[in-house]
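A protein chain is absent from this complex, but the other protein chains hold their places.
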Amino acid sequence: MKTLRQRHRHLLVAAILLVAGVVRLPLERGLSDELLDAGLLQPSVELETRQQVGQSLWAVALGGLRTLVATVLNLRADTFFQAQQWTELADAFDTMTDLAPRTRYYWDIGSWHMAYNASAYYQNRDDLPTLRRRAEWRDWVKRGTRFLEEGVRNNPDDWRLWANLAYFYSDPLKLVDDARAEEAYRRSWETGNALPFIERAMVYAMARQPERRDEALERIRAMSDDPRAQVPAMLALRYALEYRADPGRDPLELALEVFGSEERAYRILGNHYLDLNGRFPNDGVAEAVAVLENRLAIDEEKSIFRERERLQAMPIHPFDDSR
Amino acid sequence: MDAAVEITDLTKDFKTGIRGGWLRAVDRVSIRIEPGEVYGLIGPNGSGKSTTMKALLGLVAPTEGSCRIFGSDSLAVDSREKVGFLPENPYFYKHLSGAETLRFYGKLCGLGGRQLDERVTELLDLVDLAGARDRRLGGYSKGMLQRIGLAQALVQDPQLVILDEPTAGVDPVGSRQIRDLILELRGRGITVFLCSHLLEQVQEVCDRVGIIFRGKMVREGRLDELLAIEDETEIILRDADPALVGRIAELVAADGRASLTHTGKPRTTLERLFLEETRKREEARSSS
Partner (left out) sequence: MSGSRPRLLNPGRVGVIARHTFTQLVRMKVFYFLAAFALVLIGVQFLDLPVHHSPESTGVQLLFSIKSAATGTMTLFAVVLGVVATALLLPKDVEDRTLYTILAKPVPRLDYLAGKLLGVLSLIFVSLVIMDLLLVGVLAVKTNAVVAQQLAMADAEGWTAAMKANLEADTRQLGPTWSLQGAVLVVFLRAAVIASVALLLSTFSTSTLFTTVVGFMIYVAGFFQADARDFYFSGGEGMGMAGRIGSLLVAVVIPDLQIYNVIDSVIQGEVLEAVLLLKVVGVTAFYVLVYGFCSWLVFARKEI
């Protein structure tokens, strides 16, 4: 009789646990969703990561200490970097970002290691055949870029990561893709947190694509009242795009309108003309520089045209055959 | 007036082993203790004494029957307002000092402030542990632990004290101190329910005893009634020479009905002898 009562108690406890469990399920579910929406919860770790991490660290990660494991792996990754073990390094970063996907730092450093350090390492491996060097270089640039693309997918509201990705796309020493660069800058700008230079960088990326140049000019005109948009590169671009829109204009007149004085026009347009890596439109620039050199009586030796020829003779990129 | 303790047809079964087996630890035991009595429950180890006490304290629930303290059911918490308990071989928290231990139990009973401070000092004096007041219980001897246990049982000034083997493992001097304390409690009108397998001790302090064996109450009654041998008479003589003893023997033989069963020297108990000797040594040392 006594144990019957005891058994009843245990059944009662089991029943209460079940009922409470059923009651809390929707509560927990709602809270989980809310936390996920707020970016405070992270998706479950992938099976592959689990294998990468190893048994003991995995146990630590299970104990609710994912960031701690990521920190330890980051230290390990640093030794891979010192030893130039790039594959291990990249795997370590994949794992870290799976454990701590909201940490910009890991995406930032990881992509930099892959796209810059690892690719440069192969670029400089003179003992390898050129074909192999080029293939490795390319693979690592791509891997770093893909890694960063994954990073912005996980952190769509992080303007710095978008900006980093845009640098990757527009770096003349990497695999240039101006359309993607423009898109990445746009996403960065649209987070609402980015600094003004991001908007300007987006316009530069637009201007590098011939089919986007009309829109770039519209954008520049819209920004022209903003004092923060009055930087030299922006003014030079404005000159080239305005000239492109109306090639019949007098270069000197347009230059004075945009820059205010002949000296300033010469300095800014000269630098613009020498910026070969910028790949900006140069409509009317040579014409204006020629007129201005004439009017300012620039010495033949110091001519922008002479300087430009010198720069053009220098190789920029060992593997780049696009230009 | 309610009895201090009223155990009615208490039966307690325990499950033994993982499947099936049952053990009846207490079998239809009834005990009634009036306020102010000292009652001794005696029996060999494992006879059901401790289980009876636990049931009385509500630590185990009866399978059948009921236990009441001053009229309230043992399973109700407030039945324990008026009772103090000293378990067999108590281990208190070793990290607490004597005074801290008493304060802890006092607070559990709702005491506090100066009232509690005074009570702690009073109890430490009563059990002769004032000198060990701030020593941790880890350093107490067995007898001291038993005495602090008794003090703890008395902390809320209960009207009933339940003592489970209060002198188990305690040396004769300590045992005597505890006996004296029990007598003092009786003097104060506190009801004592004592349980022991040391018969002598029970004999010395109890008004009434019950003998429990294999879970059943086999004998119960007033101590003097239980112990008196009705058809015998004891004569104790001082400085009697053998001729006198011979004459008495002749007188008895002439009676025709009575018979002489034994003559000889009465014996002291070993306990009494031990205490006598240690007291003498103690006095000799303190006087020299």
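The chains carry the letters A and B, assigned in the order they are written, with residues numbered from 1 in each.
The rule we apply is simple: contacts are C-beta pairs under 8 Å (C-beta built on N, C-alpha and C of every residue); 3 or more make two chains touch, one makes a residue touch a chain.
Please read all numbers here as calculations on a predicted model, not as lab measurements.
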Original post:
Pick from B:157, B:204 or B:220: which residue touches the chain that isn't shown?
Top reply: B:157
Original post:
Can you name the residues of subunit B that touch the chain not displayed here?
Top reply: 14, 54, 57-61, 77-78, 80-81, 83-93, 95, 104-105, 107-110, 112, 149, 152-153, 156-157, 162
**OP:** Spell out, residue by residue, where the missing chain touches subunit A.
**Re:** 5-6, 9-10, 12-13, 16-18, 20-22, 24-25, 27-29, 31-32, 34-35, 38-42, 44, 60, 62-68, 70-71, 74-75, 78, 81, 100, 102-105, 108-109, 112, 116, 160, 193, 195-197
